[in-house]
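The complex appears here without one of its protein chains, the remainder shown in place.
For clarity, chains are labelled A, B and C in written order, and residue numbers in each chain start from 1.
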Amino acid sequence: MRKELKEYPFDWMIWRTFVAAARMKAGSEKEYSQAVKQLPYFRGILDTIYGIGEPGQLFIEMVAEYFEKIIFARKRGQKTAITTFCFSPAVFYALDIVPITLELVTVAMGATYKRGTADFLDYCNEVGFTETSCSSQRGTLGAYLAGNGVTIDMVVCDSPGVCDTNVNAFAFASAYLDKPFFQLNMPPDLTGARSTEYHRADYRALIAFLEEQIGRKLDTEKLREILTEVRKQDILMAELEELQILVPNPLPVTFNLLIYAGRFLFAGMPQCTRLLESLLKIGRENARQNQSGLSSGKERLRGFFCYIDHYGQDLRLWHLLDQMEISYHGNILSKMWSQDAYYAKALDRLEDAYNIDTTDLDTLIDSIADLNSRMPMIKSIRGPYDAPHMWLQDTLALAKLHRADFIVYNGTPGCRNTWGMVKPFARDTEKNGFPTLILYSDAFDMRVESWETTASRIEEFLKVRRLRP
Amino acid sequence: MIVAGCDVGSLTAKAVIMEEGNILAWEILRAGTKPALSAREVMDKTLEKASLSMDQIAWCVGTGYGRKQIPFARSEESEIACHGRGAVWAASTVRTIVDIGGQDAKAIKVDAQGNVIRYLYNDKCASGTGRFLEIMADALGIALDDLGELAGKATNPVTLSNQCVVFAETEIISLVNEGRNVADIIAGLHRALANRAASMVGSIIADEEVAMTGGVAKNSGMFRALETALGVPVRRIDHPQLNGAIGAALFARDAAAARS
Amino acid sequence: MITAGCDVGSLTSKAVIMRDNRIVAQEVIRSRTKPAESAVAVMNMALQKAQMTLTDIVFCVGTGYGRDKIPFISEAVSEISCHARGARWLLPTVKTVIDIGGQDCKAMRIDKDGKILKFITNDKCASGTGRFLEVMARIINVSLDDLGGLSARATAPIALANACTVWAQADVIQHLNDGISAEDIGAGINNAMASRMAVLANNIGLERDLCMTGGVAKNAGVVSALEKLLGMSIKRIKKVDPQLVGAVGAALIAGDKVERRTAS
Partner (left out) sequence: MIDAFHESSTTLFNRHVRNWKTDGGKVVGYTCSYVPDEIFHAASILPYRLRGVGAREMNIADAYFGPFICSLPKCLLQLAGEGKYHFLDGAVVTPGCDSMRRLDDCWRKAGEDRAEALPSFFFHYAVPHKTADYSLKWFIEETRRLQAAVEKHFNVTITDYQLYDSIGIYNEGRLLLSRLDALRCAPDVAISGADALAVVLASTTIPRKSFNSLLMDLIAQIEAGSDRISGRKRLMLVGSANDDVELVRLIEGDEAVVVADNLCFGARFYADLVEQDGDPVAALAKRYLYHNDCPRMFGDYKGRLSILKEKIERAAVDGVILQNIRFCDLHGSENGIFERDLEAAGIPCMRIEREYGPLVETGRIRMRIDAFLERLEK
């Protein structure tokens, strides 16, 4: 890793960048464009996010606050835990632990650092991690392994049974940094008494582990408060996601990112609720006017991104879609399967969804255990892709519900799990009438395939499959 | 109505001039690094052969890697669409096309009109491409044109383990050193390439008549290897390397017709 | 005492003849398909230069990919040991050696005698090899000699898929077609190579001084990009062509072997 990268702690840098960005919007348009010049690499993203209006401002502040919590955790006597995006952070908030979600930090770093996460990705390989592993964790992990961020107290994740490369990153970190480690384990099926019992027993073991780390017991009231808030957020999200089904879809392309990032950052916290409410305001207004969320106001096509979308260093994918007047319909990251989710009801799949029951400590823990077992990815790629409740069923049902014109498969080539069955999967989605594009780019490492190549593959696909002239 | 198609690929530039479904003239040249220059050169040669000038061409469609840079093309189509179209024009019963060019390989499924139903790129880092064959031919000191014939003489084709072009070259050299028969090595190479193509065809489930296009289709060894790998006969079409340009010219005819 | 080293690589074959630890003749040729032929050819040329015959040589060590096929050698030693030995002799302060040849790259840490303490090789993917540069140079139509120089003139180097030669190749063509300059593409290619190399080098833990051997050491763009990435200057080998270091090391090891033999 280059020396100059160690000059400032990287998470501190990201924090400062977001703080600066959050302040900017307070000024006039002119002041904003002056100030944004100081953050050249960040500019594209900022412009897009601020383009959304109030929720954009809230989002930037929220990210700044997320990093602020990380930076000052130790000063405030809190412990930090590195964790993964398919893990609900609510339990950390309930226990007053500060979560550092690697994948989110990777995306934030990609947005603010000129060279993206490349140096940190490579640093992991320097210290012995395989270079063919998933880039979403590696990007950030490298920085923590190099000791360039805040001190980490524990490593907590939840993917075995779902994703080796993900857990491996955490297992590696725990061994490398010699920190306590806990992981939730997911059996291959989702429903049924055996799985439910397993999830709940496992989650109780997690809580015991966390309690031991902080030397305090879980506060029932706090957990109740947070899960009540989660429920509120579930209802807001359900309405937002339901709005997407309308033709035209009243939500701008970027809303998706904000919706799921909100949950990954601050599930159960009032910040997330505010963000969702603010998004909903715009969504409802557009819907009332029968207005598309796309900049041109016209919706030509609907695309369903069944895996991860493309981040790269800025939001170029989102711009491209917006420009091509394509409405974006979620991906594997955006569906949380709560009892309130419109799709759980519309598809008559309440069995797949979790319930929040705030009666007592036991029901609270059962609820959060169930919630966690339904997190994106964790839910639908734990078993054979074509098994009930799993990926193919979810993708087809949602793509039909959303009347998608095509499906895009894009993510990270570091993932064995998803690339293991991509071809039969795409064959099945095609058989069901969805033209399917497989992209070989990496959502987090722009060196794998250049954006120009990716963009031209998308254009080619739309043209050859006669979706667009 | 006279129309043209121009296909600037990674290795070769191709042009064809057609009138009412007949080929008037065509040309294939090695492409330089500047697609615009290659396009101009190949088109000029073709025009010369047909004794025509550019303004007599009602419409020209560009395709191939360099399609965006062709100055005289009035519109562009991707090579996938062009190969689909061209193959069905050449042999109306074809429904699956294996196109292996210099830079990539594709499997394309089409309907009776030559419209693309599905397609797939080679996804392997290794790449079963024409470039792979060229590098290997080069390493063995054999002319591209002779590959097919030599492969036919193999008695015991070798197995190659490497997916990677670069490493495969090392492997081949070490096989030569071990004294393996060159024909066997070449046949092994063809088999490796054909198998890669066959796996693409396998993943889009192709069951109807298969044709092979692109420069590599000129290699008779590859033809046989692909037939073996797929276990079905592969349809021969007349100008496989030109097929993309022909498809482009057919699109040009549509465009010109729509105009008038 | 006259010793010799013969390094048969994938791209080039090299021979060095030494008399009492001084180079009396050296030769580099392009490798042919058969290592034995390359070895004989390059050694004959070196012998001719030195005005000697094979019988004058007391001990000859062979190295490189083709080492087991060289007919006239007394013993074969891996290139890693040879590059280490050669580098330490040419630059006595060197502790870390990076060698990039046609087929792979290696990084090694050595002790004061040029013995290996730790080494690592790139065996995963061809994108960390000199051949990667050759393929790329061919695509952007510059000579290998000129590729290195492009970096200095680049304004906005492209970021390249350093994961794979073949993918990188598709990207390079895309960029060419998009009208990006050869300088920016070339610099991107050199940077990709350097960044792969840096990962290897950091993995074994760098110690000063650092030098580079093998053909790619002649690519100024890669060397300076690597210096930047490692935050450390790379000592240049001036006494001989860096491509020859392996053969020099082989000749030195030949000397060591003779000494050891006479001592015991």
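Keep in mind that, in the parts below, a residue touches a chain if its C-beta (ideal position, glycine included) is under 8 Å from a C-beta of that chain, and two chains touch if they have at least 3 such contacts.
The shown structure was predicted, so the numbers you read here are calculated from the model rather than taken from an experiment.
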*For the chain omitted from this view, which of the shown chains does it touch?*
A, B, C
_Contact residue for the chain not shown (choose from A:174, A:278, A:395 or A:410)_ = A:174
*Kindly state which of the options A:42, A:85, A:120 or A:182 is in contact with the chain not pictured.*
A:182
_Touching residue (missing chain; options B:65, B:119 or B:167)_ = B:167
_Across the whole complex, list the residues on chain A that are touched by the chain not included here._
127-130, 132-133, 160-161, 163-165, 167-172, 174-176, 181-183, 185, 187-189, 194, 197-198, 201-202, 205, 383-386, 413-424, 427, 440
*Kindly note down the residues of chain B that lie in touch with the hidden chain.*
123-125, 159-163, 167, 170-171, 174, 191-192, 195-196, 198-203, 205, 229
*May I ask you to list the residues on chain C that touch the chain which is not drawn?*
65, 76-81, 103-104, 115-121, 123-124
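The definition used in the following text is that only the chains that are shown with their structure count from here on.
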*Is the number of contacting C-beta pairs greater for A-B or for B-C?*
B-C
*Separation of mean Cα positions, chain C and chain A [Å, integer]*: 45
_Nearest whole angstrom, what separates the Cα centre of chain B from the Cα centre of chain C?_
37
*Can you list the chain C residues in contact with two or more other chains?*
163, 167, 170, 174, 178
*By residue number and range, which residues of chain B touch two or more other chains?*
none
*chain A residues touching chain C - in the complex, by the definition given at the top*: 1-4, 118, 122-123, 125-128, 131-132, 413, 440, 446-450, 452-453, 456
*Where on chain B does chain C make contact in their complex?*
10, 32-33, 35, 65-66, 68-69, 103-104, 125-127, 131, 139-141, 164-167, 169-170, 173, 176-177
_Taking the touch rule as given, give the residues of chain A at its contact with chain B in the complex, in rising order._
423, 426-427, 430, 435, 438, 440, 460, 463-466
